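Every protein chain but one is kept in place in this view of the complex.
Right after this comes chain A.
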């Protein structure tokens, strides 16, 4: 390995110095890592927390000369970050992070949901980067998080599959609501405190939220089915205010509209949910009204609310 052009490799001492420097650098990396870990685990300053998480997210602990046999995966730092973020907002007890006995791996449970769901992050290997927050048993990725790009995207498909379908029979509606609220709060802190771009998707309770449905050119029969189902449940689907869709007034001032948002050109059918307090999302409607849930699920191929196609395409 003697390189005639590199003087340091020519002498023994040169080589040793080189080796020593590499070890030092490796150890330095280790020290930096432990500092970041301290920061992630102990800091009470949210800015420092985000900074530590962002660095740890793609931290490479091993070098050619120094490797560490016991390591958590990068994805685990996200779990720590999430629970610390909640802790700094006095919601630390809403998630439980557990360390596995056999090896260095963390899993998380949402306290209200208990063992009905265990969660972790999965690192996205493409150059997009970021991580998916995933329920481990079903593999449903509920949201995507990218600290570098300050992006947060909820996934309507996974939220529906897990909470509206899989857990529907066995977990009470209120439990689902409080569990999902934890995820909403986490996203909200990132949005409000750090200016993250957050797509709350079907969890967005703002009146201004248009939920685009999968079939932008929605077949008329789909709305007809809601009309018939609503009548059987003593609700009336009326003509929409703007004449190009339908409206249904539910309880407590909650109004759902389904309409073509484009008066000209390519149709774009969307759903909206309005209520005075802006506390009700499409997800809440699905939880609260069995006939709407049935209708949504029976027509899911047409109606599924679109998630960010760049992430969940």
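Heads up, the rule we're going with is that contacts are C-beta pairs under 8 Å (C-beta built on N, C-alpha and C of every residue); 3 or more make two chains touch, one makes a residue touch a chain; residues count from 1.
Everything below uses one rule, namely that contacts and distances are computed from a predicted model.
Taken from the listed names "Exonuclease SbcC", "ABC transporter permease", "Putrescine-binding periplasmic protein" or "Cytochrome bc1 complex cytochrome c subunit", the protein name that UniProt assigns to the chain not shown is "Exonuclease SbcC".
Check A:71, A:98, A:128 or A:239 against the missing chain and you find that the one touching it is A:239. Touch with the chain omitted from the figure is made, among A:69, A:221, A:265 or A:309, by A:221. Among the residues A:27, A:231 or A:310, only A:231 touches the chain that is left out of the figure.
Contact between chain A and the absent chain runs through residues 221, 223-228, 231, 236-239, 246.
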